[in-house]
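The block underneath contains the structure these notes are about, expressed in structure tokens.
All protein chains of the complex are present and in place, except for one that has been dropped.
Presenting chain A:
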Amino acid sequence: MKTIIKAALGTALLALGASAASADTLSDVKAKGFLQCGVNTGLAGFSAPDDKGEWTGIDADFCRAVAAAVFGDATKVRFSPLSAKERFTALQSGEVDILSRNTTWTVNRDTALGLNFVGVTYYDGQGFMLNSKKIPGVNSALQLSGASVCVQSGTTTELNLADYFKANKMEYNPVVFEKVEEANAAYDAGRCDVYTTDQSGLYGTRLTLSNPDDHIVLPEIISKEPLGPAVRQGDDKWYHIVKWVYFAQLTAEELGITQANVEEMKNSENPEIRRVLGTEADTKIGTDLGLTNDWVVNIVKGVGNYGEMFERNVGSGSALKIARGLNGLWTKGGLQYAPPIR
């Protein structure tokens, strides 16, 4: 009896190990013919359905960029909407090839959970919003002692809030909601003085307020939320591909390569541009990654460079109208910086 149990357990563990370390994701993806991408079940600007039901947003577009690099076709993606609870299991079990679901990069997730974060596609942070008509004269979060704060339950937001007020020795009354729309509605109806969530979320909330102009976002950012895509540990090749797709998008923006001019840029005199686009003689960057040498051309044609992706989904081209800020290129005062492609 014992041996049977042992054998069964062993098989189960073996299966677990095999599924967790699925050896060669690139070959698997190529064999399947599409990329399976885990996204949020609905978050404005990151992954939300449009009128036709197509996924839009930065997170969804990043998966399209990876598909463009692998297949030369940005449409070869299938999306799995994942809840916050099931997202890591889905990646570990191989249900998705890449997790692009506004996931905060933390040391615990990077090491203990068996994930590898490839970079930061969006620098976010938790902020506060309040009604300046109702509570005039507040222009810093340090003046919020005694305030009632609307917050969504079960998120790191709730914990950061507690930490911040404790660290600054202030009192507050949390008003907790399970669903975003409930929290939004309660804040709009004046049930609490302050609303807190990630800054990108505050912009989404503003769209649902009856008098958005009365509300101000306080300058304090109380947490670091570097959001980025993640892949499974143990497959360096795939990890490199996804990481360099992200860097390639940044490099394209830096070099001024856009969706519109990518074909002309192929004939550019600039050796750096020619190297990135794979038109320089003896360039083997793409093939070394396991892709084709026109991989960057495909990415930019498919979804554009990083700046275009940003503006279309959360920036001036969207209803959210978020400024580049920290997400600007390093040359323009932001944090987005790519190692050289050479």
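To be clear about the criterion, contacts are C-beta pairs under 8 Å (C-beta built on N, C-alpha and C of every residue); 3 or more make two chains touch, one makes a residue touch a chain; residues count from 1.
Keep this in mind: contacts and distances are computed from a predicted model.
Participant: Missing chain, UniProt name, options "Aspartyl/glutamyl-tRNA(Asn/Gln) amidotransferase subunit C", "Protein FixA", "3-oxoacyl-[acyl-carrier-protein] reductase" or "Amino acid ABC transporter permease": which is it?
Facilitator: Hidden chain, UniProt protein name: "Amino acid ABC transporter permease".
Participant: With the missing chain put back, one of A:113, A:135, A:175 or A:209 would touch it. Which one?
Facilitator: A:209
Participant: From the listed residues A:43, A:147 or A:161, report the one that touches the chain absent from this view.
Facilitator: A:43
Participant: Which chain A residues would touch the chain omitted from the figure, given the whole complex?
Facilitator: Here the touching residues of chain A are 12, 15-16, 18-19, 22, 41-45, 48-53, 56, 78, 80-83, 85-86, 89-90, 92-95, 179-181, 184-185, 188, 204, 207-213, 318-320.
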